[in-house]
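One structure follows; several queries about it will come next.
A protein chain is absent from this complex, but the other protein chains hold their places.
Then we have chain A:
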Amino acid sequence: MAQTSTPTHADKRPTAVELIGVEKRFSGGVHALGPIDLAIGRGEFVCLVGPSGCGKSTALRMVAGLATPTAGTVRSGGHQKGQPASEAGYVFQEPTLLPWSRVWDNVYLPLRLRGVSRSEARPAVERVLAQVGLEDFAKAYPRQLSGGMKMRASIARALVGEPSLLLMDEPFAALDEQTRFRLNNDLLHLWQEGRWTVIFVTHSVYEAVYLAERIVVMAARPGRVLAEIAVDAPAVRDESFRRSVRYDELCRKVSEVLLEAAR
C-alpha cells in the first residue's frame, strides 16, 4: 500500500509551501496536529483528505498565517512570521460574504483593504466575476443568491488579488452533488488558466481524486500525514474521468489508506 511518500512530478517544481516539523497544540491541551512535514510545488494542485478533526483546517490556517504553529516552521511565499500571507486567496467552508455588501463590493474587498480605488479595481473585479459566471449578479446582495452562487462569489473574491496560492477549506461541502460537480469542473478550468498553487481540503475521497494532482491522506489524534498519493491521471479532467476505471482504482486506493488508519 502507498504508505510512503510517493515522489511526483511536483518535485521538479520550485517549492511554494513547506511545512517542516509543524505541530499545533491548542491552549486547552488539544494536540490538533503533527508534527507533519509537507512540501507543495509551485502550481501544484494538492488535496488534503482525512476524517473530520484530523487538523486539515488547522494546517490550512497556519499556511495562511491565520494561526501560528506551536512548533516547526511554515514557509509560504512572501509571508512573514505571524503575518497573513498577502498573496494567498482563501476560500472558507462558509461563503463568508458580507451580507450588507453587494456581490461586487464583496469581491472588491481584498483590493479595497489593500487601498486600491474602486475605479482601479474595476477591471480585476469584473474579470473574476466573469470567470465565475456571476457578471450579471454584481449588484445582488448575498441573500439573493443560491448556495452555489455564493460559493462562486467567494471564489471570485479569493482570486481577485491574483494570488499565487489558493487555499480552499471544504468549499463545496455544503452544496448539493450536481452543484459540487459543476463547481469542481469550473475550478479545474480556472486552475488550467491561472496555474496558481492550490491546497484544497476535503473529506470526500471522490472529490480529491477528481481534482488533485497529489492527495495527502491524513489521520486524526494527533493529526498526521498517512500517505501521499500521486494521481497519475489526465491533466485535463472532465466527466469521462469520473466514469473511468482509473478513477475507481484511485478512489479505492485512497479509501483503503483511510480505512486502514481507522482500524
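Following the convention adopted for this analysis, a contact is a pair of C-beta atoms (placed from the backbone, for glycine too) under 8 Å apart; a residue touches a chain by one contact, two chains touch by 3 or more; residues count from 1.
The working rule: contacts and distances are computed from a predicted model.
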- Omitted chain, identified by the protein name its UniProt record gives, among "4Fe-4S dicluster domain-containing protein", "Putative aliphatic sulfonates transport permease protein SsuC", "RNA polymerase sigma factor" or "Acetolactate synthase": "Putative aliphatic sulfonates transport permease protein SsuC"
- Checked against the full complex, the residue among A:Tyr141, A:Phe181 or A:Phe241 that touches the missing chain is A:Tyr141
- Query: Which residue, A:Ser52, A:Thr96 or A:Gln192, contacts the hidden chain when the whole complex is considered?
  - Reply: A:Thr96
- Where the missing chain touches chain A, by residue: 61, 64-66, 83-84, 86, 88, 90, 92, 94, 96, 98-100, 109-110, 112-114, 133, 136-137, 140-146, 148-149, 161, 179, 182, 186
